[in-house]
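With one protein chain withheld, the remaining protein chains of the complex are depicted in position.
Entry: chain A
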Amino acid sequence: MRKNQVAVVGAAETTELGVIPNVSQLQLHADAALNAIADAGLKLSDIDGFATAVETPQQVCHYLGIKPTWVDGTSVGGCSFMLHVRHAAAAIEAGLCKTVLITHAESGKSMIGKAPRSISADSLQGQFEAPYGVYGPPSMFPIPVLRFMKTYGITHEQLASVAVVQREWAAKNPRAMMKDPITVADVLNSRMIAYPFRLLQCCLVTDGGGALILTSADRARDFPRKPVYIMGTGESVETPMVSQMETFNSSRAFKTAGPLAFREAGIAHKDVDHLMIYDAFAHLPLFGLGDLGFMPHEETGQFIADGNTRPGGKLPLNTNGGGLSYMHSGMYGMYALQESVRQMRGIAPAQVPNAKISVCHGVGGMFAASGTIVFTNER
């Protein structure tokens, strides 16, 4: 795909984030969509392309009254929205549609109008993982981390520092759920969830949503907001079974999607001003820094513990507070994208001064899928 041909011209989260027991999941989609449409200065009838995950495009389009000529229901977990951005950019460039709306919403905490996730007993996961006591992401996502730690000499304290640094970012963000400062000791003394991970190394569980609107870069000049260009994109999937990853020392999906996006954007790591790495759990930023090629995996833990990703550090990472401290409805990728767009617009609560290139890297399932978007505010 050619770089900088498509731009984000509308971006918004749901009016509220956190615990929203009085709004259904479907209405959270609509709330995010209406906020994004207002942000872009558009009407619903201007939308001719639509993408969403978990809920079907027909469900959300009908509810909103949208009549699309292009839809994408790619649903690969929390990074689905990175893939939607990539697919939408290709569709706009190919002339299949002009203005794409991407929505995410999840009543992850209140469970209003949300179908429960289930694993059927005759699926491969149902036969070869579920009988061993996996029960939700905290029991599955951290399974690779002890091997990763042993291979690269990563310490428990370094993994705890991920949560500490992200809380520093969250403290600057009025919309973050958790803002009180924490220490490495607080993390290591918090309640055990699934050894080696404790409560403060696991993401929040909240309600919310977000929406993006994309159009061609040529049209983007006429919109009220500063356009944020899609500079590079990548995607991949590996396996829905965490036990069947090729290795626990890296993620194949990360190593495919990330470099693809860097190559397409034509950038080097030193060009990155701002970075988002989907942090459902504390080890993900370490996998991401290594797999995206920022540094050898061995150095990732010390890099974060040394403060390089904290406010004022040389590689600002997860500047909204991340899934650990900002919010996490279950599929966090949309919120990472929203923060990248805010940073590129120059309006983030913890704005990185003069940031021109933002990399936004997502995961789906337990390392099952990945999507990476490189944004820029210069064409």
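What we mean here is this: a residue touches a chain if its C-beta (ideal position, glycine included) is under 8 Å from a C-beta of that chain, and two chains touch if they have at least 3 such contacts; residues count from 1.
In this text, contacts and distances are computed from a predicted model.
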Practice item. Could you tell me which of "Nitrate reductase subunit beta", "ABC transporter permease", "Sulfurtransferase" or "DNA-binding protein" is the UniProt name of the chain missing from the displayed complex? Key: "DNA-binding protein"
**Study point:** Selected from A:21, A:65 or A:126 as touching the chain missing from the view
**Key:** A:126
Review point. Which residue, A:90, A:146 or A:171, contacts the hidden chain when the whole complex is considered?
Key: A:146
Revision key, fill the gap. Contact with the hidden chain, among A:197, A:223, A:335 or A:375, goes to A:197
Review point. Going by the touch rule given at the top, which residues of chain A touch the chain that is not shown?
Key: 119-122, 124, 126-136, 138-140, 142-147, 150, 191-197, 241-244, 248
